[in-house]
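Shown here: the complex without one of its protein chains, the others still in place.
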Amino acid sequence: MRSTRQRFSFLVPYLLLAPGLLWLAIFYIYPGFQMFLTSFWTGTLETGFALTWNVDTYGKSLTQFGPQFLRSITYAGAATVLTFLISFPLAYTIAFKGGRYKNVLLFLVIAPFFTSFLLRTLSWALILGDDGIVLGPLKSIGLVGDDFRLLATPLAVVSGITYNFLAFMTLPIYVSLEKVDKRLVEAAEDLYAGPWRPGGAIWGAVVGFLIGALLALAFGYEPIVLGPLGAVAGALIGWFLISQAFLRVTLPLALPGVFAGTLLTFIPAAGDYVNAELLGNPSTRMIGNVIQGRFLTLNDYPTAAALSFLLMAGILIAVAVYARLLGTEELTAA
Amino acid sequence: MATAVTAAATPDLRPHRSILDRAGRFVHKNLLYLYTGFAVLYLLLPVAVMALFSFNDPIGKSNIAWQGFTIKYWLDPFGAPGLQDAVVTSLEVAFLSTIIATILGTLIALALVRYKFRGSSTTNILIFLPMATPEIVLGASLLTLFVAIGLQRDFLTILIAHIMFNISYVVVTVRARLSGFDRRLEEAAMDLGATELVTFWKVTFPLILPGVMAAALLAFSLSIDDFVITNFTSGHTVTFPMYIYGANRIGVPVQVNVIGTAIFLTAVGFVAITTLVGRRNSS
Partner (left out) sequence: MTDRSAPEKHGISRRQFVQASTMAGFAAFLAACGTKGTGGSTAPSEAAATTAPSVTGVPSASAAASATPKPSPSTVLNFANWPLYIDTDAKVNTKHKTLEDFTAKYGTKVEYKEVINDNDAFFGTIKPVLEQGQDTGWDLMVLTDWMAGRVIRLGWAEAMDLGNMPNKVANLKDVYLNVDFDPTNDHHAPWQSGMTGLGFDSAKTGDLTSLAVLWDPKYKGKTDYLTEMRDAVGLTLLKLGKDPSQATRADCDAAIAEIKTAVDGGIVRAFKGNDYAVDLVKGDVILAMAWSGDIVQKQLEKASLKFVVADEGGMLWTDNLMIPKGAQHKYTAELFIDFYYTPAIAAQVEAYVNYICPIKGAQEVLLAAQPDIANNPLIFPTDATLAKLKIFKSLTEADETYFNTQFQAVSGA
């Protein structure tokens, strides 16, 4: 028995992989390779395209659409940070305090995303409208100017992406937190003597300031607006919520989930176009919008394909760097 | 049980706590709940607006200004032309693609985390690629493939596409659960004479189940909400998101809000009821 099992055990991973990879090979890799070839085409729709191995498209695409690439990375990065800030405490509470109602809470998090994206976005547009229930009162008491708006701004685009990817951050973090043995955390709390006050507050303030300033930059506001706000929030969180036990035990155990969640958010967000289209303005277009326009409106399939492969290459490099930084190489290279 | 043990041990291990300390712990506890409350509120706010407007009685074709309360659209949820077919198609595609993609993706995740084999790093990269590919490229290249092999665009082609883009999300999510998985548990089971299959069902599967469930939920949400890829692969079939995007040109019918709210309530209600029933049974 045992020897047979060992003899063929090298086959097991391949058998597990086979059905899924076959599916991807036929319905992703093969058509994707065709699309890769498309990026080397020249021609037009009406005169016909031919495979000429023209590589200039790549250079042109990169130079012409540099700002949109940069903006996509910035917005996706900002949205990833924001989803993390919202999702982690949420996932933590569900996993550690949810008790019996874990599943109900989990469904409350995911079920909004079973409704339609467009409905959710239209709802947000109603809430955040220039004279809506948020801005209307603020304007009437003179707290913000009459010209102030939330929609059709970078903030709206990033918020839209943030909202729509919340579940993709929360669920993986929950999944990895949920398996953490609570007794381990309690033991750690005892060991490290509870909250990590002054140190936590100082670190929290510094990290909060940096995050606030970077987000402000991403939104196109002055860094000084959000920096101090971030510092205060960070200090509060650092003082009250972050303990040595959390940093040394819970967070490391949650890392696989954080890693998965950030990837599930950042990667699709970098290629997103629909939030920028519905919530943005002419200066918030992302690379996804360019690809959409090149493909559908201009029928410039080679450029659309080249832009896509540049984006994919950029994302893969970013993922590799990120994996190394986080020390989770074993997650990407088992 | 665990809490009882720690509680008993606390006086000996923990240093003496001041009132300030206790106040801090109180804030600590409640700040987290407050934060979570706000997060949940934020998540549910647009759903609440959507639900509210499912009771609206608009004058024109669009449903963006509150005009008056009515339940008539709840009594006639499929009254909008073509809506029923679209919703049924979307639910079928979502359920089937979720089930199939979750199985395929979980198997890949198991292989990647638990085994060392040739080609594992290539597979790792491959898994991220579909997520990184712009949707329009996925959709258009799939359509070209379907045309080339003469496969009529229909329910089946939508399903194929949805399984394809869901697999990666499943793999990444399940892997988050699997990493750090203690293989000794499985080895112990097998040493006790359990076969691979029995070990999987009795030991491995229960441990990864939350991950598989989370992955399935993500896959379902991706599938039921996909527009771009579906638009390329659907042929004559109209899905729920396609219906909404189309209707949005003139005005989304109130019934769409009704269906959206109903799907939300069904999902949450189902879990709430199973939880309550489960509690009653266990107690």
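Chains here go by letter, A and B, matching the order in which they are written, and residues are numbered from 1 within each.
Quick note on the criterion: a contact is a pair of C-beta atoms (placed from the backbone, for glycine too) under 8 Å apart; a residue touches a chain by one contact, two chains touch by 3 or more.
Just so it is clear, the model here is predicted, and its values are computed rather than measured.
Asks: Touching the hidden chain in the complete assembly: which of A:Leu15, A:Leu45 or A:Ala313 does that?
Replies: A:Leu45
Asks: For the chain left out of this view, which of A:Asp131, A:Asp181 or A:Glu222 touches it?
Replies: Hidden-chain contact among the options goes to A:Asp131.
Asks: Pick out which of B:Ala65, B:Leu185, B:Leu209 or B:Leu276 touches the chain that's been left out of the picture.
Replies: Checking the options B:Ala65, B:Leu185, B:Leu209 or B:Leu276, the one contacting the hidden chain is B:Ala65.
Asks: In the full complex, which residues of chain A touch the absent chain?
Replies: Counting over the whole complex, chain A touches the hidden chain at residues 22, 26, 30, 44-47, 51, 68, 122, 125-126, 129-132, 147, 149, 151-152, 278, 280-285, 289-290, 292-293, 295-300.
Asks: Against the chain that's been left off, what residues of chain B make contact? List them.
Replies: 58-62, 64-65, 78-82, 84-85, 88-89, 92, 140, 143-145, 147-156, 159-160, 231-232, 234-238, 242-243, 245-251
The rule we apply is simple: only the chains that are shown with their structure count from here on.
Asks: Between chain A and chain B, what's the gap in Å when you average each chain's C-alpha atoms?
Replies: 16
Asks: Which chain A residues qualify as touching chain B in the complex?
Replies: For chain A paired with chain B, touching residues are 5, 10, 12-14, 16-17, 19-21, 23-24, 27-32, 34-35, 86-87, 89-90, 92-94, 97, 100-101, 103-124, 126-127, 163, 166-168, 171-172, 174-176, 178-179, 182-183, 186-187, 190, 193-195, 197, 236-237, 240-241, 253, 256-257, 259-261, 263-264, 267-268, 270-271, 273-274, 288, 291-292, 295-296, 304-305, 308, 311-312, 315-316, 319, 330-334.
Asks: Could you pull out which chain B residues touch chain A in their complex?
Replies: Those in contact with chain A are residues 2, 6, 9-10, 13-15, 21, 24-25, 27-28, 31-33, 35-36, 39-40, 42-47, 49-50, 53, 64, 103-105, 107-108, 110-117, 120-121, 123-126, 128-138, 140-142, 144-145, 160-161, 163-164, 167, 169, 171-173, 175-177, 179-180, 196, 207, 210-211, 214-215, 217-218, 220-221, 224-225, 227-228, 240-241, 244-245, 248, 252, 256-257, 260-261, 263-264, 267-268, 270-272, 274-275, 278-279.
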